[in-house]
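Okay, handing you the structure first.
With one protein chain held back, the other chains of the complex are shown just where they sit.
Labels run A and B following the written order; every chain starts at residue 1.
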Amino acid sequence: MIMKGAGKLAEVETSAGQAGPAAVTITHCPGIEKRLIKAITQDAVSTGPKFEPQGWGVCRIAPGEVLLVQDDAATVENIAPGYDSDSERLTVDATSAYQMVRVEGAMAGALLAKAATIDLDPAAFPTGAFAVCRFGIYRVGLRHLEEAVYDCLVDRSLVGDLVSYLMDLGREFEAREAIKR
Amino acid sequence: MLLIPCPVCGERPEDEFGFGGDATVQPPVTDSASGQAEVDIDGFADYLYLRENPKGRHTELWVHRYGCRRWLVVERDTVTHELYSSRLAAGEGGE
Partner (left out) sequence: MTGSARRIEGAGLHPGADEVRFQFDGRAYRGQAGDSLASALIANNVRVVARSFKYHRPRGITGIGPEEATGLLAIERATGDEPNTRATTVELYEGLSARGQNAWPSVNFDLSAWLNLASPLFPVGFYYKTFMAPAGAWMFYEHLIRRVAGLGTVPEAVDTEHYTSTHAHTDVLIAGGGAAGLSAALAAGRSGARVILVDENPWLGLGLLGEDARIDGERASDWAANAIAALSVMDNVRILTRTTVAGRYEHGFVILCEKVREAPAGRDDPSPRWRLWKVRAGRVVLATGAIERPLVFANNDRPGVMTASAAAGYLLRHGVLPGSRIVVATENDSGHAAGAHLAQAGAQVTVLDRRDTGTAIAAEAGATVEWSSGVLDIKGARGVRAARAATPKGERWLDCDLVAMAGGWSPALHLYAHTGGKPVWDEARGMFVPGVSEDGVICVGASNGSFDLADVLRQGHEAGLAGGSGATSPAPNVEGARSEKASAAFANLSDAGGKAFVDLQGDVTVADLSLAVREGYRSIEHVKRYTTLGMGTDQGKLGNVNGVRAIAEARGEDVSAIGTTRFRPPYVPLPMGAVAAHQSPDLRHPMRRTAAHDLHEEAGCVWLHAGAWLRPQFYRQGTETDLEAVNREVMAVRENVSIVDVSTLGKIEMAGPDCIEFLNRIYTNGWSTLKIGMGRYGIMLREDGMVFDDGVTMRLAEDHYVMSTTSGGAGAVYEWMTRLLETRWSDLRVVLTPVTEQWFAAALAGPKARDVLARVCDGLDVSNEGLPFMAGRVGTIAGIPARIFRISFSGELSYEINVPADRGAELWQALLEAGAPENMEPYGLESMGVLRLEKGHFVIGREAEGRTNPDDIGLGRMVSSKKWFIGKEALGLPEMTVPNRRQLVGVVPVDPSQRIPYSAHLVLPDRPDEIGGAQGWIASLAYSPTLGHDIALALLEGGHDRIGEALIASAPIAGKKTPVTVVAPHFYDHEGSRQIG
């Protein structure tokens, strides 16, 4: 913080956000494969800590419920939708159901702090963390992918609204919207 | 803006949740899948429309609508809002 004043008391600068080239970019990324797996037994081992299918990011929503997000199309293992009566697991295709909006840049954390009520401090929400929470009026799955890169998963019917909302939040950082083809 | 401790997601503000009323109240008939159940008409009307309104501890249902969407049983003081406990409703022996 910059100090002004003649040594008697000092004025502290305000917290106005810093803009700059690409301080934060908001990108809708369609078409990412996703699967939602829910087991009848809520603490089912099959969706517990050892469940790590190849090429998928595993986002734990609740006991016995995970959302798989395709991270590596080249090596991804096939996960077919349907009900398996042996494991009592229901797998549904969620590729269309949840849309991904990526928020990245130096001001990504500051922008998301406007939307999310959860503690986004690196100690509380480190890289690799995932949480389903409320952004304004939307239910969002938030993934902390890497330093200054976050993915927001939202209902498909609301993705346009969410992007508008995030752009409005990012106005003071001169947020950019990018479209991923 | 109360902070409700969700056993799955951690402490979250109350506007992530829906409120489900008294958790200790059960319908006064057995949920039997077959045939008629014995019904106490007055008891059933009370079950539908009457609830205690305690000044103090209340055991109640919340659903984490903007989070894991699980149903929780929470003990809260209705005057001080102190939260004593929170657990998933689908624990051992739900009914």
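Worth pointing out:
Criterion: a residue touches a chain if its C-beta (ideal position, glycine included) is under 8 Å from a C-beta of that chain, and two chains touch if they have at least 3 such contacts.
All figures in this text were calculated on a predicted structure; none of them were measured in a lab.
Across A:I26, A:A39, A:L68 or A:A131, the residue that sits in touch with the chain not pictured is A:A39. Where chain B meets the omitted chain, the residues involved are 1-3, 13, 18, 20, 23, 26-27, 29, 31-37, 39, 41, 44-45, 48, 61, 63, 65, 69-71, 80-81, 88-90, 93-95.
Chain A residues in contact with the hidden partner, per the touch definition given at the top, are 1, 3, 5-12, 14-17, 19, 30-31, 36, 38-40, 82-83, 85, 88-90, 92-98, 110, 113-114, 116-117, 119, 121, 124, 136-138, 155-158, 160-161, 164-165, 168-169, 171-174.
Here is the rule we use: only the chains that are shown with their structure count from here on.
With each centre defined as the average position of its C-alpha atoms, the distance from chain A to chain B rounds to 30 Å. Interface residues of chain B, counted against chain A in their complex, comprise 8-10, 12-13, 15-16, 65-70, 88, 90. Residues 42, 61-63, 65, 117-118, 131-134, 139 of chain A are the ones that touch chain B when the two sit in their complex.
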